[in-house]
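All protein chains but one are shown at their positions in the complex.
Read from first to last, the chains carry the letters A and B; within each, the first residue is number 1.
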Amino acid sequence: MKDQAANRQDELLEISSGKAEHVYYWHCGHYISPFFMGLRDKKTILGIRCSHCGRVYVPPREVCGRCFKTMHDWVDLGSEGSIYAFTVVKLPYIDPNTGKPIKVPRTDIYVKLDGADTCLMHWLDESDETKITVGARVRAVFKEQRRGTIHDIECFTQI
Amino acid sequence: MERVAVVGIGQTKYEKGKTKNFAELSYEATRKALDDAGIELSDIDNVVTTTNDFFDGRTIACMAVAEAAGSYGRDATNVEGDGTLSAFYGLMRTLSGVYGTTMVSAHCKVSEGSPRKIVNQAFDPIYDRLLGMDAISSSALQARAYMQRFGITEEQCARVSVKNHGNARNNPYAHVPLDITVDDVMRSPMLAEPIKRLDTSPISDGACAIILATEERARRAARKPVWIRGVAHCADAYRLGERDLAWSQPLETAARKAYRMAGISHPSREIDVAEVYDAFSYMELMWYEGLGFCDRGEGGRLIDSGVTQMGGKLPVNPSGGVLSAHSVQVAGLARIAEAVLQLRGEAGKRQVPGARVALAHGTGGICAQTHCVWVLSN
Partner (left out) sequence: MGTRTAIVGVGQTHHTSKRKDVNGQELISEAVKRALQDAALELKDIDAIVIGNMDHFEAINNVDCWSIDGSGAFMKPIMKVTTGGSTGGTLGSCAYYHVASGLFDVVMAIGWEKNSESDTQAAISTCADPIVERDFFGGAIGPNAAEYAMYMEQFGATQEDAALVAVRDHNNALRNPHAHLRKFITVEDVMKSPVLCWPIKLLDSCPRSDGACAVIYASETTAPKITPNPAWVHATAVSHDYVYFGDYDWEMMPTLRTTVDRVYGRAGITDPLKDVDVMELYLPFSTCGVVWMDHMHMCSLGDAPKLIRKGVFDMNGELPINPSGGVLSTNPIGATGLIRLGEAALQVMGRAGERQVGDVRTALATAFGSCYWFEATVLRSTKP
């Protein structure tokens, strides 16, 4: 009996939560939906301007947090801007969408689109950090087949 | 306790499959609350949001609604639990002397995830979760334990459903107003014995916000203030096997403390209207007992007597309650909002005439492990 108890102490067990998928169906809402339609149908990036303070937000949203007013003034921002910040991800982690490790190196960028006051996050098709500079001009590369998601933009590329 | 008032409330309509996203939904409620109070966001000193990462399907879910709840430029924080608890935290922040006004908001889109799986994740990961327990199966255990102990019948539970769905017809925000009979409830599909479909609450999306203010700041609001007289909350043991499922001691403990703060000695006589968290029909009967509206085991007889009907001495859930709109962590905050409408005399067709003292109640966890009781007056 004594030995059995000792064994129990030696074995510290672990259990897995299993492989069950837990799928969500998020509504994009009344402001992200037109933004995605802009990507899908017109290959353009839409922002929204606060008519009170003049700030242009991308991605568009209903309320300007600073003025707490509903925004109505849509702005076509086109597809060009400059790199505000970037990082080259070299540590693979589990992609929460697929459960598999992400492919590295992968360059995440913050693009300040011309005419916008906030940045859009996306990928850059360059993973050598010595070839990327803050402020470099970039353009969105659109996919041939577009479905109305953020991945209708394949990535950004330096001009 | 110094005097703190609810000076503004806002609710969306509760329904399934709302197309607004979290921020848009939340903004609808906070905007309405500001307009209701007749103040602007600049009059708000701090913000408490209410989220649940599992229902929202993202971590740090409060990020999505920070802007929409008015967090920009002011102190903000976030409670994960029932809205009655976020309101309680908002009350404490208002009482601290640091802030004169507090915006409390809650949103939930239950229809976007898998509620049964989400509730299953509230069970212990290494024991009960693997048995596939969810809200309905666990509540059925509680219903059975309660009904057996006190001789409560399925018809008595059904009467709660008939009353609340019927009341919901007077509430433009309710999700499921129904004109039904006890027979309809009894004949509805059995989900987990003894719980039938019409004994359960719906999957609802919605948002609610309330604004709290110190006595001094309440004077600047457009509305007649509704005063917070007593609040308390209390938790039971975690595992169902460790609890008395048929009787909620934490509810009685929380209620007694809230009543003491409010100076209430005979709740059934002194309270004019109550909004309680009836996620299942049997729960409302159990809560009558824990709240001291009747003696232990008398919940069935109380519903039979008609006291808690509209027109009775102590109407419970004139809004239709949670059985008619269940937007999870919003539901407790909605109870407070409804109590406020009653005390202002602005509850429209669901108004309890002359209501002066109202009770609002929220719960959290499996089989209502935690309870929070609010007493308000005009």
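Assume a contact is a pair of C-beta atoms (placed from the backbone, for glycine too) under 8 Å apart; a residue touches a chain by one contact, two chains touch by 3 or more.
Predicted model, so just to flag it, every value in this text is computed and none were measured.
Considering the full assembly, B:234 is the residue among B:7, B:29 or B:234 that touches the omitted chain. For chain B, the residues touching the chain absent from view are 1-2, 23, 47, 52-54, 57-60, 62-67, 71-73, 75-81, 85, 88-89, 91-93, 95-98, 118-119, 121-122, 124-126, 232-238, 249-250, 253-254, 364-366, 369-370.
Touching the omitted chain from chain A are residues 12, 14, 17, 24, 26, 28, 32, 57-59, 61, 65, 84-91, 93-97, 106, 108-110, 118-123, 129, 133-134, 149-151.
Assume only the chains that are shown with their structure count from here on.
By the touch criterion given at the top, residues 18-21, 23-24, 27, 31, 34, 40-41, 57, 66-68, 70-73, 109, 112-114, 117, 125-126, 130 of chain B touch chain A in their complex. Within the complex formed with chain B, the chain A residues making contact are 15, 17, 20, 22-32, 61-63, 65-66, 68, 70.
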